[in-house]
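With one protein chain removed, the remaining protein chains of the complex are shown where they sit.
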Amino acid sequence: MFEVQNLHSGYGEMSVLKDISFTVRDEIFAVLGANGAGKTTLLKTLARLLPIQSGSLKLDGKDVSNAAAYAMPGSGVAYVPQEGNVFPDLSVMENLSIGGRTGNRPKAEKLEEVFELFPRLKERRSQSGGSLSGGEGQMLAVGRALMQDPSVLLLDEPSAGLSPLFVDTLFSNIAETRRDKGVTIVLAEQNAVKALEIADRVMVLSLGEMHLLRDRADLSMSDITAAYHI
Amino acid sequence: MLILDAIFIGLLEASPLILAAMGFTLIYYLNGFMNIAYAESITFGAYFAILFNVVLGANFYMAIVPSMLCSGALSVAVYLLIFRPALNRGVGPTEMIILSVGVSFMLRYGLILVVGPENLFLNEPNITYLQFLGIGATNLQLIALALVLLTAGILYWMIYNTGLGEQMRGLANNRELAMASGINPHRTSVAIWFIAGCAGGLSGIFTGVFAQVAPYMGWNVILITMLVTIVAGVGSVRGAVVAAVVAGILTAFITLVTKPLYAEVVLLTAFIGVLTIRGARTA
Amino acid sequence: MRLEAQNLTKAYHAHEVVNIEKVTFGAKGLEGLIGPNGAGKSTLMGLLTRRIAPTSGTISLDTGAGVKQLNPLKSYEVARVGLIKTNQRIQGFDSLTIRDSLRLAATPPKDEGLTSIFAGHRDTDEIEEKVARLVEAFPFTDRNGYAMSGGEKKLLDILRCLITEPKLLLMDEPTAGLPDDITRSVMNMVREKVLAGDMRVVVVEHDLPLIWEYCDYVHFLSEGSILFEGEPDEVKSNRVVAEKYMGV
Partner (left out) sequence: MDYLIFSFSLMLVYIGLAQLLHIQFGLAGIPNFGVVGFWGIGLYGTGVLYVVFGVALLPAILIASALSAIIGYLLALLVLQRSGQAILAATLALSAIIATLVVSEKDLTGGVQGLGTIKFPFGDMANRNFVFMIFILVVVLALVWVSARLRDSRMGRQLVAIRDNEELAASLGKNTAATKRWVFAITCGGMGILGGMSAPLHQFLVPYQLAPSITFAVWIALVLGGKGHNLGAIVGTFVTFGLFDILIETYAPVPAEQAILLPNFKLFCYGVLLVVIIMFRPIGLLGTDGPKVRQPAAKGAET
């Protein structure tokens, strides 16, 4: 899985993440932190959309520090950004079909599974991605990523802007995906409580630095509060 | 009858324009700059047709496909040698347009230096004059219209119903997400420049067969193509088709009721008006 | 200097990003505006400075000399009233040196007309002095050259706003990209000006320790609405704030 060593990354000359090291195993790995902590930067870096300023990144033992973003899905990495995670001008079907280009299984089979997980998408399949509600858009984004048949799924704040009821459904979907397919999930979340419900291990970021990294079981809420500075 | 005439003449005149506008739009959509050198895709399409049809003596209809492919290949070559390196260096959209003017000059006047400035004529197939619903047309006009509409239809289908179209629209929609979904932007770009070049070439062939083949033929339609594209909204291929058809019919209509020159003035003024409303705002 | 928004809403398509019944900024000196991701902080800042048009609602500014409605104003007119915002993302004039950039900001628009083309010299001593004071207060790599790093550009952006002598300064994430010590000297300078009564300030920040340290009053924005307001300690211990930040 992912091995991150002394990672610095950010935008242009600015470092957002400072000296981060960790390993993601076969698990749900939650990345928590307040806004501005560097969660999005970390996921974008893992998806190879941001250049690595220093340090190294390995996927399944192979160095991918310089890999192109478009080569990552071929290595089994699927990424769901927080914003702009659907193609607004493409239909729901086309959004899913773009995701389904990688992997060995036929598109139709994967499509069946995604529709089973998110029946709402099936109803909306000919609508354009931009016309979906926030929650439906989030389902489509996750669905598109699952169409890639990933071994690692990077989810950036899937709960942002969703109603509480919907967040519950979404998180049970994520847990189900983990259970049924054995996909490794890296989950960036601000909503610590929700994330802790399903996470195996937790990393807390604070202002670009790693605040702590622990098993879920060894973690108390006050550990996290400290990193949120509230 | 006037309206029916206008629609028919307009469609005939617009048909090469539809193809050109679609091709131009594809590049604008994908790479975000107006490629004035696209005029040369049109011109070279016609000159390749001269090569196959007049120089090598192939039947006109037989010459269409190879000329089109050559024009597509030229478009890819220009992309790979000039535009892609420039885009990679971060040349801004306005400078890209100036660069494309340079490329356009290079190709057009290079062409004149090689083949000369004279107007050339394609060997047209036998022409018969047909009449229906009070509108006169030659078989060539009808075949051309059918072929252009067919190609435009295939192009449209390609953009909206195939994997390549999907990838291209994905890239234009959200480049980052497209790359994260495994779309290789370089491969898609090459494919799109090839298709756009083919469309331009075909447009040139049909512009050429109705009149003559001249070094300025692409240049003469590029302004209207540009305006059609901008008016249609950034890179909407659907919009470009509609705008091209409307522009063609409008021109034909105004031409029929007034002096032909006013048609152009009215059309261009209308375009400036639309730009005022539709052009993307800055500050 | 009180900036007041009433029944202010902004919706994109059908999605409401901001929906504020009433909020007042600039009443308390140095104020903070905090909230989780997607709370609508940046949209609110854009609305207040008229860079974004509101869907409904009114924004008015009480300058002490009368109340001015901001709704019909353009963004440059808002700036001329004395309401200035620093930028979250790095913004700058790439071809102006640090000094020129500050001189530009310090020059009143009426002095930049056609006649200035034939003026004897470009900038008054008064402006030069103001510029020098700011430039020398910070460790720029090349004080007579251009802003080099992202951090210097960010710093310049804030200084550019300060030199216009705003009455109300909105700071949109001033710490993002700035080294710690620079952030502190900027905030100290800002606090000094506030204490001297020269201006009022609203800081939008993710860096909560900074908010707790510098702010006299904090507004908490979540899901587009102001959910809680109060002194830093009240906000810190408020249950709603913790809940919205962490989902408790």
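As written, the chains take the letters A, B and C, and residue 1 is the first residue of each chain.
Here is the rule we use: a residue touches a chain if its C-beta (ideal position, glycine included) is under 8 Å from a C-beta of that chain, and two chains touch if they have at least 3 such contacts.
From a predicted model like this one, the values you see are computed outputs, not experimental measurements.
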Fill in: Chains still shown that are in contact with the chain withheld from the display
B, C
Worksheet item: Which residue among C:14, C:65, C:117 or C:196 touches the omitted chain?
Response: C:117
Worksheet entry | Which of C:16, C:62 or C:100 contacts the chain that the document leaves out | C:100
Fill in: Of B:94, B:119, B:139 or B:161, the residue in touch with the unshown chain
B:94
Practice prompt. Name every residue on chain B in touch with the hidden partner chain.
Written response: 33-34, 82, 85-86, 89, 91, 93-95, 97-99, 101-110, 112-113, 116-117, 223, 226-227, 230, 259, 261-262, 264-265, 268-269, 271-273, 275-276, 279-283
Discussion item. Just checking the interface: what residues of chain C touch the absent partner chain?
Written reply: 49, 51, 74-76, 79-80, 84-85, 87, 91-97, 99-101, 103-105, 107, 109, 111-114, 116-119, 121-123, 128, 131-132, 136, 144, 160-161, 164
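The rule we apply is simple: only the chains that are shown with their structure count from here on.
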Worksheet item: Which of line, ring, star, complete or other matches the graph of chains that touch?
Response: line
Worksheet item: What chain lies closest to the overall centre, CA atoms only?
Response: A
Worksheet item: Of the other chains, whose C-alpha centre is the longest way from the centre of chain C?
Response: B
Worksheet entry | Centroid distance [mean C-alpha coordinates] between chain C and chain B, Å | 48
Worksheet item: Of all the residues in chain A, which ones touch at least 2 other chains?
Response: none
Item to complete: Please set out, as single numbers or ranges, the residues of chain C touching at least two other chains.
Response: none
Worksheet entry | chain C - residues contacting chain A, complex | 15, 36-38, 90, 149-151, 173, 176-177, 206-209, 212, 236, 241-242, 245-248
Discussion item. Which residues of chain A touch chain B once you look at their complex with the stated criterion?
Written reply: 47, 49, 68-74, 79, 81, 84-90, 94, 97-99, 101-102, 144, 148
Response to the item:
Residue positions on chain B within touch of chain A in the complex are 163, 166-167, 169-170, 173-174, 176-185
